[in-house]
Every structure is written in C-alpha cells, then in structure tokens.
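Missing here is one protein chain; the remaining ones are kept as they sit in the complex.
Now for chain A:
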Amino acid sequence: MNAGYNFAYLDEGTKRMIRRALLKAVAVPGCQVPFGSREMPLAYGWGTGGIQVTAAVLGQGDVLKVIDQGSDDTTNAVNIRHFFRRTTGVSTTERTREATVIQTRHRIPEAPLTEHQVLVYQVPQPEPLYKLEPRRAEATRLHAYREYGLMHVKLYEDLTHWGRLDSSYDHPVLVHGRYVMSPSPIPSFDNPKMHRNPALQLFGAGREKRLYAVPPYTDVKSLDFEDHPFEVPMPEHACALCGSTTTWLDEVPTSDGVPLHTCSDTDHCREQREAAEGAPL
C-alpha cells in the first residue's frame, strides 16, 4: 500500500458523500443522482466514475475483479486493478465467482452473479437522452415528467430506417417502470442480464458527475414496441478456444485474413475450458 494516501485513495469524507449519493440512487432506481465527483489520478473517460464508486464501497475484506471489454488483461483493467492494489491492499482476482466487487467497462460477466456481489459500471454518458436533447437541464425536466416521447420517436425512426430498433450497444432501458436509463455502452446482448439480477448494480459517471443504480431483483426492460419486441442478437460463431456458442465474442483479425472469434469474457472462457478438461471421458 502507498504511504501518504488514504485507504482507496479518496478521503473518508468523500467516500461517505459518494455512499450517500449511492443510497439515494438505490432508493430511486435508474434515476441519475448528481454527486461531487473528484479529480482522479486517471484521465476522465477512463473510468473515474467507476473508480470513485468502487473506492466508496470497497472494504478490507473485499475481493476485487476489474474487467474492460470482458477481459482482465486489457491495459485499462490492469491499470485500475493495479491502482486499487496499490491504494487498498485488498486481494484481487480474475475469477468472477470469487469476486465480491467487480468493476466493469462495456460488459456484464457471462457467469450469473449473486446477492453477495456488487457490479460497478464505468459510465461515459449517463444521460440516455443526450443525443436527442443535449441540454442537461431540459433532459432532467423530461425525466421528471416521464416524458420519453423523443426516445420512442428515435426508436421508431431507427425501425423505419434500418428495419431494426436495437442500438447494438447502449440500448436504453426502462428501470422499475419509471426511469429511462443508459445501461452504459454494453452490447445489447448483455441488456437482459440486468433484469432482476441478484447483484447490486452501481453506475458511476465521473466526468458528468452522476451516479445511478439498479438494486437487486429490479425490473430492467429494454425499450421496444409491442409489435417489434427487443431481441437479443445471437452470436454467429463458436468460440475458437472453448467452443461456446452462447457468449459474446471478440473478432480478432489475423495475418492470414481469417478472423479468430474468442469469448470476450476471458474468465468465463477459461472456466468452460477447465470444465471440459475436467469432464470424465
């Protein structure tokens, strides 16, 4: 641990302020709660919101996992994991099932989460309406009045233009029947995993200074139309390493021109392979 810095970098007063904002966020699922986001030693857009949330909820007994794009070994995940090891001394893991706190960027782990786990999302843009109404004051008013007509028109336009309504990633969701929320830029493949998830899901947007939350077992519905229901795009390949046909895959170009498809969730992929090797012949 680094001498001269508090446990988890932020001072205790700041962590309490963040936890208070998180309590409010949990009490009003999907509602964006402003908070006094601090300057962090990592660049804005690189996970400063998620890092502040993790710092606020992390205790000495926790086991932390950090993923980016589903993988523990991407540079940003390595860097953030290193940051928390350096500033807290908590143990870290790459195994989803062993972790009590998982900080993620752009993915939800494939393995089902439990009531004993907290999933912390890094959020670049918490306001789901920002492309339709860039003025934040106006967007806040639209949320207050539950006025989501703009979003429905946008989905309808996508439908007429492209013949499909799913936004490929960051597809908006309705939380607990009240607030339209950005799921952060996870592939829409992951959206259904948010619905009634036993784990507490916390979202931190550092640059935009907003937090929000989905408490355990909360309804999370991807926006759609009755006659055009939201559909999860299924993978078109099998993982080249574990053979999985039900997981989100990375496409890796190779020099021979034939792309390689492998699980984006590297821990899940390893688990599948271990299970296959351990299976009786």
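Here are some notes:
Criterion: a residue touches a chain if its C-beta (ideal position, glycine included) is under 8 Å from a C-beta of that chain, and two chains touch if they have at least 3 such contacts; residues count from 1.
Criterion: contacts and distances are computed from a predicted model.
Selecting from "Biopolymer transporter ExbD", "Carbon-phosphorus lyase complex subunit PhnI", "UvrB/UvrC motif-containing protein" or "Sarcosine oxidase subunit delta", the unshown chain of this assembly corresponds to "Carbon-phosphorus lyase complex subunit PhnI" (UniProt protein name).
Of the listed positions A:34, A:89, A:134 or A:198, the one in contact with the omitted chain in the full complex is A:134. Shown as candidates are A:17, A:42 or A:241; the residue that touches the absent chain is A:42. Listed here are the chain A residues that touch the chain not shown: 41-43, 46, 69, 71, 74-75, 78-79, 82-83, 86, 125, 127, 130-134, 162, 250-255, 257.
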